[in-house]
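A single protein chain has been removed from this complex, and every other one stays in its place.
What follows is chain A.
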Amino acid sequence: MLLDYDRLGWLRAALLGFTGLVAAFLLLPVVFIVLLSFGSSRWLAFPPPSWTLKWYGELFADPAWLEAALTSARIAAMAAILAVVVGLLASFALVRGQFRGRNVLRGLLLTPMVLPVVVFAIAIYAFFLRIGLGGTTAGFVIAHTVLALPFAIIPITAALESFDKSIEDAAIVCGASPFEAKLRVTLPAIKIGIFSAAIFAFLASWDEVVVAIFMASPTSQTLPVKIWGSLRQDLSPVIAAASSLLVLLTLCLMIVTALIRRKLSK
């Protein structure tokens, strides 16, 4: 009866209680950081003596924060677009291709997700120093595209695998060119996968710290690098304010994702 929710008896209460505790544990830092950002104590005393918006004021008064956020957004957007386009093309080959070593190729393209980022970070750092891409936006975008590629390929191949290819064939039989059939039949059918790919690829770059620490230069500093730098100095409440805005962004992203998925799957 262990997999019957209604017949678990006392065990259900225990498991539900435990699940609640774990959910609270997962929620704790996120809620805590938002509350902290409105607290007046510079020393992060909690509960705070009074509430204030001054950390948000300090955050917006320092143009470096906004600049870092814009740099991050620009790099993440470019990396996400590149990763989705390259990943989409690769997914067709991975799902439908019939060639030797297909599984090896799939494994290779997914490796950047598995290899510890620090190894890739120092490797690409050394490589870019040698070929003159060190500290450039182009270098940043290329490195992040490599890291984002697996996150684009996984949802797209999954969507493509569950798509019935005979529908695309039907379009071709009805006179569409193979390209047209892919563009107007297959792509709309797998758009949820492509959309997930874009979100995951964007987040992979937007949140990336390790490569960014090595690649960062005074002129191109992403938001995680800016936070990292501040964290190493002190635990200023301004970081809490910046973090809260990131939590807000995550929430927006979750809501948009849910809405679009609901709309697309109709």
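Please note the rule applied: a contact is a pair of C-beta atoms (placed from the backbone, for glycine too) under 8 Å apart; a residue touches a chain by one contact, two chains touch by 3 or more; residues count from 1.
Note that contacts and distances are computed from a predicted model.
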item: Undisplayed chain, where the name is taken from the UniProt record, one of "Binding-protein-dependent transport systems inner membrane component", "Quinol oxidase subunit 2", "VacJ family lipoprotein" or "Phosphoribosylformylglycinamidine synthase subunit PurL"; value: "Binding-protein-dependent transport systems inner membrane component"
item: Residue of A:73, A:192 or A:209 in touch with the missing chain, whole complex considered; value: A:209
item: Residue, one of A:59, A:76 or A:143, that touches the chain absent here; value: A:143
item: On chain A, residues whose C-beta touches the chain left out of the figure; value: 1-5, 11, 15-16, 18-19, 22-23, 25-30, 32-33, 36, 43-46, 85-87, 89-99, 103, 105-112, 114-127, 142-143, 145-146, 149, 151, 153-155, 157-158, 169, 172-173, 178, 196, 200, 203, 206-207, 209-210, 213-214, 224, 227-228, 231, 235, 239-240, 243, 246-247, 250-251, 253-254
